[in-house]
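Provided herewith is a single structure, encoded as structure tokens, for subsequent inquiry.
One chain of protein is taken out of this complex; the other chains stay put.
Each chain gets a letter, A and B, in the order it is written, and its residues are counted from 1.
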Amino acid sequence: MIELRGQTLSYGPAVVLENVTLTIRQGERVALLGRSGAGKSTLLAAIREKAMVAGKEVALVPQDNALVPQLSLFHNVHMGRLHRHSALYNLVTLLRPFRRDRAEVSELTRELGLEPPVDQPVERLSGGQRQRTAVARAIHGGGEVLLADEPVSALDEKQAPEVLATLISRFPTSVISLHDVGLAQAYCTRLVGLKDRRIIFDMPAGEQNAADIDHLYAR
Amino acid sequence: MLPTSIISMPAEREAKPSLRRLQVVWIALTLAALALFAADLQISAPSPGAVLKALAMGFARPDFAALENLRQALLLTLTVAFGGVAIGAVAGFAMALLWGWRAVRMLSLSLRSVHELIWALFIMTVTGPEPIAAVLALALSYSGIFAKVFGEILDEADPRPRDALPGRGMTLSGLIYARLVPSLPAFWSYFCYRIECGIRSSAVLGFVGLPTLGFELDTLFKQGRYDGAAAVLLLIYALILSQSLWLRRRLVPLYVLGALAYLASLSQGPVSAAGLWQLIGVDMVPAPLRGADPGAAGTWRAFGDWLWRLVSHEVLPGAWATVLVSYLAFVLCGIIALFAFPLIVPALAGRIGSGFGHVVLVILRSTPEYMLVFVGVQVFGPSMLPAVLALGLHNGAIIAHLIGREATRIVPGLRPDRPKGAGLYAYELVPRVSSGLIAYLFYRGEIILRESMILGILGIATLGFYVDSAIATLRFDRAAVLVVAMMLLTALVDWGSRALRRRLRVGAASTRPYC
């Protein structure tokens, strides 16, 4: 479905990953693991590039959320679906949301445990609430592939698994970078470990041993 | 109302000025000394003291009875400002959306490099001396400025929200939600701030015969009624200094609508498309080409002769005078800024002294420079002297104000055993503010150039003098060539200053502080 073959990925002038070969198949839930700076975000960007060239509909949860702080929670979530409506519809929505859309978004945010009213500006939300807004935006937009970069990093131990489960369940295929190995093993079907500018393991979830993991996070 | 972050500076801004920078300063001063010889700086009025005294007497006893007749001029000054700036903002916004296009950037540069007074001279020939001419002149000039600033704001907008959308948000809706909406507060803030500039510009437009406050000031001065003139000047100060009280952002939309409604209600002489066509399609076509056979060799030879005569007799002398005046004013501005900023630093001038310093700088920087030069010409007679003095003082005071504020903020953070007085000034403050000072100086330099061109209207032989003459003899073809010369000179100086800034490693001051 998405295939990288022997690619070298750079971030600016610095080479981040060398000679990467990776194939994502339909229906997989892939977790990218590795220390920060190992190249997870760069790999996700490369996968997104490939997926877009292949004409796939991609939903994204970026690490920095990339919300518009001045807009309301509702509008930020609606932004995931801008491409499904006409410009006029979106313009009207900007001024005054349609009731049906509002109800749908409210339902979704409730499901994700977001308490604030949907017309609250995003700049007044807490870090965890913003992250869930970004998640809601991806879910609302939908698509064939989810690419998420640390989508639950700002959430507590109770919320993180719930939100992750909801998110993953809405997409047939997903690639998610995570720093929590436990979550990865619980919710993903395949784990990919990045270290020293290359992929050091790539296997179904549950087949890793403790040494693999220790080696991944060792200095 | 000023945006807070004004300068973008390279990382080494805390470093002392490098030797190279000092070398450039010496070269600049030497050039200025040479320019002093080339420039006409005579005091042609034999008794400038007498005029100054009469003016001071006028200020001592301003004749506010004259204000009775000023109500209409005051109302028009304000409505023209709001209307002109609003239309300029809408047009500038449209251009900003196409900022990626080179043609749009060129258009914006051309529009803003020509002063609104010059635009007004042209527009008045179609509309007559009516408020609509002032509105359009302001709108033309300001749309170029708005296009640039709005374009920059859009460029600076956080690209991530748009990029995160499906398909990287490359749709109209993506642009609106992720780019425009986040930029709106910055647009609005800049628009409100530009209104303040618009009020000054609008008042000054009266000097070329439009019915705003400048008209009254010009008339009263020419009649030697200094008490009345003083009253008008005081009114203009009151208007500018009280802005923080009545120019509330919430009220701005109301003011704009009110102004447009008022302007629309004014009766206006006929403005025919024919008149506009006559100006652009006939009058502005170079005389040798009008109705001539474009295939004939003689036509183009005549055009060449015509153009060469114009370039050698008017463009080059005008450009030379413009460069001289601007350069001298530029150097004077730097000197004044350097020596005047301590006036408002309490650690240097004392609390009372700095209060007094603030008053001096406020007066200098809130008087529109054109008015300062106008008063200077009344006092000293027409030469480059009043132009250089007024432009140097006005712009120097603006920079001194900005730098003085920065220095005041720096002082409390200095080591406890810091030097005092001259030592504090020379060793602690000047090195720290020098990068900012140079950045501001370059930015004001562009404004000085733009202003010195139009001072020709006051009889100083810069490019504006020749434009004014060409229009006086109804030769709009020559005026058009001269305006193009203004644009080229602006572009040339802009290019040179950018190159010099790069070599000096000084960041660009944003175009946002002060008019």
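Assume contacts are C-beta pairs under 8 Å (C-beta built on N, C-alpha and C of every residue); 3 or more make two chains touch, one makes a residue touch a chain.
Simple rule for what comes next: contacts and distances are computed from a predicted model.
Q: Select, from "Selenate ABC transporter substrate-binding protein", "NADH-quinone oxidoreductase subunit J", "Cytochrome c oxidase subunit 3" or "PQQ-dependent catabolism-associated beta-propeller protein", the UniProt-recorded name of the complex's unshown chain.
A: "Selenate ABC transporter substrate-binding protein"
Q: Which of the displayed chains are touched by the chain that has been omitted?
A: Visible chains that the missing one touches: B.
Q: Looking at the full complex, which residue from B:Ala35, B:Leu55 or B:Ala91 touches the chain that isn't shown here?
A: If we include the chain that is not displayed, B:Ala91 is the one touching it.
Q: May I ask which residue of B:Pro185, B:Gly224 or B:Gly281 touches the chain that does not appear here?
A: Spelled out, the listed residue whose C-beta touches the missing chain is B:Gly224.
Q: With the missing chain put back, one of B:Leu31, B:Met106 or B:Ala264 would touch it. Which one?
A: Touching the chain that is not displayed is residue B:Ala264.
Q: Among the options B:Leu52, B:Leu107, B:Ile176 or B:Val362, which residue touches the chain absent from this view?
A: B:Ile176
Q: Of the residues listed, B:Leu109, B:Ala287 or B:Leu504, which one is in contact with the missing chain?
A: B:Ala287
Q: For chain B, which positions touch the chain that isn't shown here?
A: Counting over the whole complex, chain B touches the hidden chain at residues 42, 44-47, 50-51, 83, 86-87, 90-91, 93-94, 97-98, 100, 124-130, 132, 135, 170-172, 174-176, 208-209, 215, 218-219, 222-224, 260, 263-264, 266-272, 275, 278, 287, 381-382, 459, 468-469, 471-475.
Quick note on the criterion: only the chains that are shown with their structure count from here on.
Q: Report, in whole Å, the distance between the mean C-alpha point of chain A and the mean C-alpha point of chain B.
A: 50
Q: Of all residues in chain A, which touch chain B in the complex?
A: 52, 57-60, 62, 64, 66-71, 75, 79-80, 82-83, 85, 87, 90-91, 94, 134, 137, 141, 143
Q: Quick one: which bits of chain B touch chain A in the complex? Just the residue numbers, please.
A: Touch list, chain B to chain A: 158, 160-161, 163-169, 171-174, 176-178, 181-182, 184-185.
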